[in-house]
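Missing here: one protein chain of the complex. Every other protein chain is in place.
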Amino acid sequence: DAAREQDTGSCSSPVVAAFKVFQQELDTKHDKYERLVKISRDITIESKRTIFLLHRVANVPNTEEVLKEAELKLEGVRQKIGQVAEELRGEDIHQFHRAFTPGIQEYVEAVSFLHYIRHRSLISLEEINARLVYMRAEGGDPKASAEGPAPGAQVLTFHVTPSDYLLGVADLTGELMRMCISSVGNGDIDTPFQLSQFLRQIHDGFSYIGNTGPYEVSKKLHTLRQSLGKVEDACYALHVRGSEIPKHMLADVFCSRTALLDSDEGVA
Amino acid sequence: DAAREQDTGSCSSPVVAAFKVFQQELDTKHDKYERLVKISRDITIESKRTIFLLHRVANVPNTEEVLKEAELKLEGVRQKIGQVAEELRGEDIHQFHRAFTPGIQEYVEAVSFLHYIRHRSLISLEEINARLVYMRAEGGDPKASAEGPAPGAQVLTFHVTPSDYLLGVADLTGELMRMCISSVGNGDIDTPFQLSQFLRQIHDGFSYIGNTGPYEVSKKLHTLRQSLGKVEDACYALHVRGSEIPKHMLADVFCSRTALLDSDEGVA
Amino acid sequence: MSVTEMFSHIQGFLSADQDIREEIRKVVQGLEQTAREILTLLQSVHQPSGFKEIPSKCAKARDLFCTVKTQIGDLKTKFPVEQYYRFHEHWRFVLQRLTFLAAFVVYLESENLVTREEVAQILGIEVVREKGFHLDIEDYLAGVLIMASELSRLAVNSVTAGDYNRPLRISNFINELDSGFRLLNLKNDPLRKRYDGLKYDVKKIEEVVYDLSIRGLAKESESSGDK
Amino acid sequence: MSVTEMFSHIQGFLSADQDIREEIRKVVQGLEQTAREILTLLQSVHQPSGFKEIPSKCAKARDLFCTVKTQIGDLKTKFPVEQYYRFHEHWRFVLQRLTFLAAFVVYLESENLVTREEVAQILGIEVVREKGFHLDIEDYLAGVLIMASELSRLAVNSVTAGDYNRPLRISNFINELDSGFRLLNLKNDPLRKRYDGLKYDVKKIEEVVYDLSIRGLAKESESSGDK
Amino acid sequence: MSVTEMFSHIQGFLSADQDIREEIRKVVQGLEQTAREILTLLQSVHQPSGFKEIPSKCAKARDLFCTVKTQIGDLKTKFPVEQYYRFHEHWRFVLQRLTFLAAFVVYLESENLVTREEVAQILGIEVVREKGFHLDIEDYLAGVLIMASELSRLAVNSVTAGDYNRPLRISNFINELDSGFRLLNLKNDPLRKRYDGLKYDVKKIEEVVYDLSIRGLAKESESSGDK
Amino acid sequence: MSVTEMFSHIQGFLSADQDIREEIRKVVQGLEQTAREILTLLQSVHQPSGFKEIPSKCAKARDLFCTVKTQIGDLKTKFPVEQYYRFHEHWRFVLQRLTFLAAFVVYLESENLVTREEVAQILGIEVVREKGFHLDIEDYLAGVLIMASELSRLAVNSVTAGDYNRPLRISNFINELDSGFRLLNLKNDPLRKRYDGLKYDVKKIEEVVYDLSIRGLAKESESSGDK
Amino acid sequence: MSVTEMFSHIQGFLSADQDIREEIRKVVQGLEQTAREILTLLQSVHQPSGFKEIPSKCAKARDLFCTVKTQIGDLKTKFPVEQYYRFHEHWRFVLQRLTFLAAFVVYLESENLVTREEVAQILGIEVVREKGFHLDIEDYLAGVLIMASELSRLAVNSVTAGDYNRPLRISNFINELDSGFRLLNLKNDPLRKRYDGLKYDVKKIEEVVYDLSIRGLAKESESSGDK
Partner (left out) sequence: MSVTEMFSHIQGFLSADQDIREEIRKVVQGLEQTAREILTLLQSVHQPSGFKEIPSKCAKARDLFCTVKTQIGDLKTKFPVEQYYRFHEHWRFVLQRLTFLAAFVVYLESENLVTREEVAQILGIEVVREKGFHLDIEDYLAGVLIMASELSRLAVNSVTAGDYNRPLRISNFINELDSGFRLLNLKNDPLRKRYDGLKYDVKKIEEVVYDLSIRGLAKESESSGDK
């Protein structure tokens, strides 16, 4: 390669010399972009699998174990996000944002789903970002260390943008809706009402933001509204069918049925 | 992970047992698909860069060196296609076709471009496929060798489908058009006429196929027609301006001009 | 080889491909016809009167599956076996329907989940791709999910027909199926969408069981609930 | 923090963002206005009468670039410097236009290709991202390509104005530029499209040079061609 | 004939065609108005109070169908009969609506499925294409499917109005209709899509019957269900 | 007048127009903000606990409508009144939202359909175009249709909150609205599409009433149903 | 007022509006017809033979503009003048075409740019919005841009017809027009897009002038170029 360049007649030209630098710069940028796309795909896949895992919570006796496994998977995802952060070290994060935004949104969806199951609350952007702080280990990534001994190079952070957070939370509502319908099917009558309350809050939050947010958010509003509708319908059905029997009887009925249907062991 | 499965109450169920097998099978398939997508992206990028390299042919004194470098790059791409073939060993190629078709089309575009520059002819599907035959080296890829000592495992082939070939050739016409316009700019008056002849043949070929081919082919026909139009216009302009001066003078004019413009060294 | 020859050559490939597809389409149409006939046969189980006739209807369906076997046998001859996925879209839909019908028959007969092996055997095809024309796993799963939704309908109609026992058995069955599906990591594809529908089937059946429970109609099933 | 509070919090982010964009838009409008004024100034070089005035027009353009500097200085204060690419789309277009204008002035003055450093200096910005508000490489390249197309027009109009010398110099210049661009691996993006246009500019200039050559009008330039 | 003459001649054809379309559009607007009036009339059957008035409402609807007849009579005069399919799109939609309304009236009167002959007679048109302005078979089927969805709504509202008998009869009727449709080999067109909706109507009605059964409200009707 | 003078003159017109649009956009943004606040306020009626607070929420909403009035008052000053339709697109969307909110408040307070006059009065605008900034009839209708869909949601949530009375009243209201709309001959435009959604709302509410009826929960409300 | 009364009332409004639009459409069709006739008349200037007939063709076109005036006079009676922008889309297109034609006639007659006042006068409408049916400024500009592209065609055809003088005059005219447009701050709308086309017209004409220059054909015209 170098040999050829030597031979090129016009290689003495300052214009061509300048463009050789540009070539380098552009290729480096595109290569980085491509690496980020690949990491993002990995993040997406692992986050999606975590979400599937979390839906299994309702069907296993030991919830905590599933949650721990999910936590472990997400720890792996966070390592991948660490790689993203590593690639972005010293870069303008927005320059490559399009390369990794799908992965990050999916991570937000997964981590907020886990958080909801654990704490029945919405994880905040700050809480998410707080876990995306990386300390460089001793024998750290050589590529990263090659950047030189900049002060503070030991700590690396990744910041999820507010709009990626919003988009991830918007998708979370779809998973919560699925969880709600499953709960009803499992005879769990508390979760749906909790979920409808929670979803309503998120829905009201998004309505409050309305069209002032990024375009992608407004686009997801319709799906969100549909999910809320499904959850409200489910609660309505639970209430209506509950109306046919006095409250104190309900517990008895459920007791006997729980004995009856062995695989029907809801979360709580 | 295994521990959790042991604990699951319903793990004795044959249904659940069967689904565990399904889970394995699906995940394996998705993982393979994902790996193929990534290889395909690499193939695309390297093929595109080869095409850019080939456009530099007109500007360097030693054409052969550029062609060799392009050949080298494509050899690298073929190694990647070898990885695809390795992944597809024993699989139905059409099952994963969507994962790698963009890369293969781009490779066809690059390899047929190189072939045209060398031989001024259209590479055939058979010629392309003939170079996608892989012999497994002794210390071969361990993943591949793990598949066991199947007879004939030493030779691996990859077959470009006719429609990927067509789609790659359709894109080639765009590159040929670029080459034609550049040639005119470089004062090369033979290449454009050759190219217009060649493009017309390809165009007629595609018209002959018409809408009997895959949908994507018909979609590219419009661009192809535009490229042909640009090339025909360029030849027209060359002819018209050539008409203003007697043929025998033309050579003189070009001689003096070649001396005049130092960087204007065309291919032929 | 000239460019023109090359394109003629390719055109040869393409028209051969189209001919194959045309042939496949015809056979698939026949298969769809048979599938619709089996469905009509089995629909009667939703009728109050149809409950007693289940065994005879299943037997007749089994007969029609022989026709299916013949038709699929015909289909297999239409294209090289190793190119299954090249033409997959053509029979994907009908194979899912047939899997559903086979699964439904097996359920009606034995209240068991049909295995992939059994479906393959009923349809006269393979389980493993390497062995020949086979049943894609996602098509098998899709067929099973269609059955789940048919079962939720059956649970409702069982009650109308006065059979308070069946819904509880269906409930057990569907719950187990649901546990199975929860183990899978699905992509955002049609199968995922269908699987989302399963949650509604489970919910519907749960509601039926609830209705029976609060009315004490589920009692008798307790004894016979171990099917 | 309640869900409501969280959304208020996020809403805070979002409206701050919108305010910044609003501010940026206003400054960018001013920049576009100035860019149009510089363009109008430089357009006169295409007029037969305009050729002698090039130096004075360039001087005036340089004056207007001071206004540009002030406006960009204002722009820089509107957002945190490390978030350049967050708002890039807002000024990308005008920065390409301004690069074109700077490159055109420099060409008219010296017949040299403006460097990225020079553009940055003329606009009062940085070359290296780390140092502050900078000139993105692709925007620099786009600006240079706009100039190439302006030069092909200039070659044509030079002949009309009776200057048979300039087209040959432009031809040399553009050919060198073309050699430079050939070194780049571009994505399928707007820049690639613009670069495809360069081939037509080169072709057009080549045609002009040809027209001059066959008429023996390019002769005199041979002596002065080494500028 | 010169090119100009030829094109003047052609323009004559084109404006004649446009005039016909304009005329057709106007008559079709009138038809849509009448169709909306009939619909409003029949909507009252969904009201608790409306159940007793069914016969009188049907009679009034029959009156309005006379207006429809006149309007269609007018429509027929607007174009040559053998060009029916040339302008089909203009009246296709309203003809489906009118078929629905005719089918609904007939169902309310007799609980029978209207035949194509009856619809044709009510609308004053032909069944057989060769005989004149006719009812296309696919439009007939579309109209029948619209009615099916109206009947599922009627089943729900019957219960609200305290009529526990009607849903069972509707259920039988719809099941028969469903079996009928299963005999058809529909293409992948709008009709097929509409037909896919039928299974939701069937399911909905089955759930209504279920609700009545489990609460013992369907008892009395079962004995008198042989209507 | 030279070309330059003419275009300077025209630029004066254009920037005046752009300034007006800029001003309008700003005021409309404020209106949207207020509309979102009113919406957030009224959303609480869907909460189980929110039912008792309806009067107080409506009162607060009425307060916010005063802000709306001021903002619209401001909007009116931004452009000459006879150019309403020139800038209509800018406020069309928010005016439909505000109409919906006004209609919703009025419904919650009195269970009546807000008239165009009332909306106009609540928003501080005119009904009659000639008198000034007015409420376009299609925007009024669009707002009313948005409310219909909100009411179907309210019917569902009322039941969940234990109010079995409200759905029946909503059902009557929506049926009346539906009859009203059936009187209109809508073009094939966005309004028509929205209206097509109304029949889903009607059906949804009918099913709620059905669920209450079959469980005897609608009994008590029927007696007191004359609101 | 009952809901029914209210909606009947509204329907009155809606049909009145639809009638107006129908009327407008008809008149606009007539206008389009006349515009096409004027265009055909003026097209002859592109023919070698047509150059001498310019004055007579322009006179005939002026006659046809009287018909236009009558038709626009008719159009004005179809709707209240202050609702101009309510129906603007209906005549926007034809008004731009007519402006183009008027501008072309004026150019052919005097080689001047038609002013907005002149167009208004030719079409029998107003310049100032307040005074009545007027020519929107953006429609005037669009019409002028259509003419620019017609002039680039005319430059080409002038050379074919042996008139080497006209292209130079057109070139000056178009350059002036281009400078004029550069004074405008256009939004990102259809007009902006059309304006982007102007630079191709400028370039095309410059190339024609170049072709004449290099062949020494522009010589004579240069001396007489002060028209």
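As written, the chain order gives the labels A, B, C, D, E, F and G, with residue 1 at the start of each chain.
As a convention for this text, contacts are C-beta pairs under 8 Å (C-beta built on N, C-alpha and C of every residue); 3 or more make two chains touch, one makes a residue touch a chain.
Please read all numbers here as calculations on a predicted model, not as lab measurements.
Asks: Tell me which of E:8, E:29 or E:70 is the one touching the absent chain.
Replies: For the chain that is not drawn, the touching residue is E:8.
Asks: Tell me which residue among E:56, E:70 or E:179 touches the hidden chain in the full complex.
Replies: With E:56, E:70 or E:179 as choices, the missing chain is touched by E:179.
Asks: Per the definition of touch given earlier, which of E:60, E:76, E:129 or E:215 contacts the omitted chain?
Replies: Answer from the full complex: E:129 touches the omitted chain.
Asks: Suppose we count only contacts with the excluded chain; which residues of chain G make the list?
Replies: Interface residues of chain G facing the absent chain: 29, 32-33, 36, 39-40, 43, 46-47, 153, 156-157, 159-160, 162, 208, 211-212, 215, 217.
Asks: Against the chain that's been left off, what residues of chain B make contact? List them.
Replies: With respect to the unshown chain, the touching residues of chain B are 197, 200, 203-204, 207-208, 210-212, 229, 232-233, 235-236, 239-240, 243-244.
Asks: In terms of residues, what is the contact footprint of the unshown chain on chain E?
Replies: On the side of chain E, residues 1, 3-4, 6-8, 10-11, 13-15, 18, 82-86, 88, 113, 115-116, 129-130, 137, 141, 176-177, 179-181, 183-187 touch the unshown chain.
In this section, only the chains that are shown with their structure count from here on.
Asks: Applying the touch definition from the top, give me the chains sitting in contact with each of chain B and chain G.
Replies: Common neighbours, chain B/chain G: D.
Asks: A-D versus A-F: which has more C-beta pairs touching?
Replies: Output for the comparison: A-D.
Asks: Same residues or different residues where chain E meets chain F? The copies count as same if more than half of the interface numbers are shared.
Replies: Different: fewer than half of the residue numbers at the chain E-chain F interface appear in both copies.
Asks: Counting a repeat as over half of the contact pairs in common, which of E-F or F-G repeats C-E?
Replies: E-F
Asks: So the centre of each chain is just the mean of its C-alpha atoms; given that, what is the distance between chain F and chain G in Å?
Replies: 42
Asks: Hey, what residues on chain D touch two or more of the other chains?
Replies: As it turns out, chain D has residues touching two or more other chains at 176, 179, 183-186, 211.
Asks: Where in chain B do residues touch at least two different other chains?
Replies: Chain B, residues with two or more chain partners: 10, 30, 59, 262-263.
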